[in-house]
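Every protein chain except one is present and positioned as in the full complex.
The chains carry the letters A and B, assigned in the order they are written, with residues numbered from 1 in each.
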Amino acid sequence: MAYSFDFSSLADYGPVLAKGVAITVELIVVGGALGVGLGIACAWAKALGPRWLRPIVSAYVELIRNTPFLIQLFFIFFGLPAVGVGLTEMQAAILAMVINLGAYACEIIRAGIEATPRGQFEAGSSLAMSPIQTFRHVVLVPALQKIWPALTSQIVIVMFGSAVCSQISVEELTFAANFIQSRTFRAFESYIVATVLYLLLAVLLRQVMRGLGLFLFPRRRKTT
Amino acid sequence: MTQFSTWDIVSNLLLAARWTVLLSILAFIGGGAVGLVVLYCRIARKPWLQRAANLYIELFQGTPLLMQLFLIFFGLPLMGLDVSPWAAAFVSLTLWTSAFLAEIWRGCVESIPKGQWEASSSLAMSFFEQLRYVVLPQALRIAVPPTVGFSVQVVKGTALTSIIGFVELSKAATIITNATFEPFTVYGFAALIYFVLCWPLSKSSQLLERKLNVAHHHH
């Protein structure tokens, strides 16, 4: 029995999809920016920070990398109110994404920092820069440049992961697809459309990261 | 309302975790088998096969696993196949895993120096023989750490199958939460169980990689 596709019944739901895309974009832009920020801070702490801080950061990184995002999200959204921290769906989703990306970004960025030649640190200190100043002005940018492609891939993975935020009723793209299929009973078509939109969003996100890379690192690194 | 002790919660979670483990193992084996086929296509000397393999890899790596689950769960019935959440979970995780493993292994195969291919073809080996006797045995060594590392992603990926109604650890956690109203404890323990499953895999992947690097330095 051949199945006949019917995308036409989805036509009325353009605005729903548009809203879903917009919220997915919001999630990944806010979560991505804050998550990379957290990742930089943790990478600094782990590679160069005070000794007492390192095991704490390691524990955080290991805990996040070895548990599913879904459980992290549920723990934050359903579990935290039980101890008095109530968050809206959107806040919980963004917090979960930041914490999740922060852990992965930490490891990626740390690899970049550790690949920095010792001479760069020494040049910084011989110019009377403090360790933090050396990190910020000398080490960070080349380190980020080195790992930019890996960081980009991770952010795309986190965007795909954000699909489960529909499970706490964040009205993002997957939520929109769920909504449409429940109304139209055209599940397959709804999810195909959503999947294609995710595919396009991923392409767009990679382009944005590439552009951002060109802006942050105007110099191409010589491949030696 | 019945009272649930902490032990009730943990034991029920552990019972459900059996399904997480079983699904992970099956998906990993299935994904490995399909992944080998995809790998073969990806490096075969036939451009159209390569392109097909590439498309396959990009589709599965370039879209959310949750969408793949939905499409298979809702799509297979349209082709007249009646699928349980269990079957849909297994099929989609297998396909998803195969794409990632094929890509990881391709990297390993390509890191084998060109000279090895040339030397073996000069010995009149066929493409398949070169792969089988010369390249794969070498690639296998370096492939172990990232492959073990990816198994962690598979275990975590199984959590998504709860969304299509397969009762594994995550779904059980939600069910138990709805009965006990103790989300903090229940999800906390669920996280802990995932951690206990994943962390040894992560750690051994790291250790294997370090060992490999050290071995490389000595040669």
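One rule holds for everything that comes next: contacts are C-beta pairs under 8 Å (C-beta built on N, C-alpha and C of every residue); 3 or more make two chains touch, one makes a residue touch a chain.
Just so we're on the same page, contacts and distances are computed from a predicted model.
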item	value
Choices "4Fe-4S dicluster domain-containing protein", "Cbb3-type cytochrome c oxidase subunit II", "Amino acid ABC transporter ATP-binding protein" or "NADH-quinone oxidoreductase subunit F" - which one is the UniProt name of the chain not shown	"Amino acid ABC transporter ATP-binding protein"
Chains still shown that are in contact with the chain withheld from the display	A
Among A:Ser8, A:Gln91, A:Ser130 or A:Ser182, residue touching the chain not depicted	A:Ser130
Residue among A:Gln120, A:Ser169, A:Ser182 or A:Gln207 touching the omitted chain	A:Gln120
Interface with the unshown chain - residue positions in chain A	117, 119-120, 122-123, 125-131, 133, 137-138, 141-142, 145, 217, 219, 221-222
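Keep in mind that, in the parts below, only the chains that are shown with their structure count from here on.
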item	value
Rounded Å distance, chain A centre to chain B centre (Cα mean)	21
Of chain A, residues touching chain B in the complex	1, 3, 62-63, 65-72, 74-75, 78-83, 160-161, 163-164, 167, 174, 177, 181, 187-188, 191-192, 194-195, 198-199, 202
Chain B residues within the chain A interface of the complex	62-68, 70-71, 74-75, 78-80, 152, 156-160, 162-163, 170, 173-174, 177, 182-184, 186-188, 190-191, 194-195, 198-199, 202
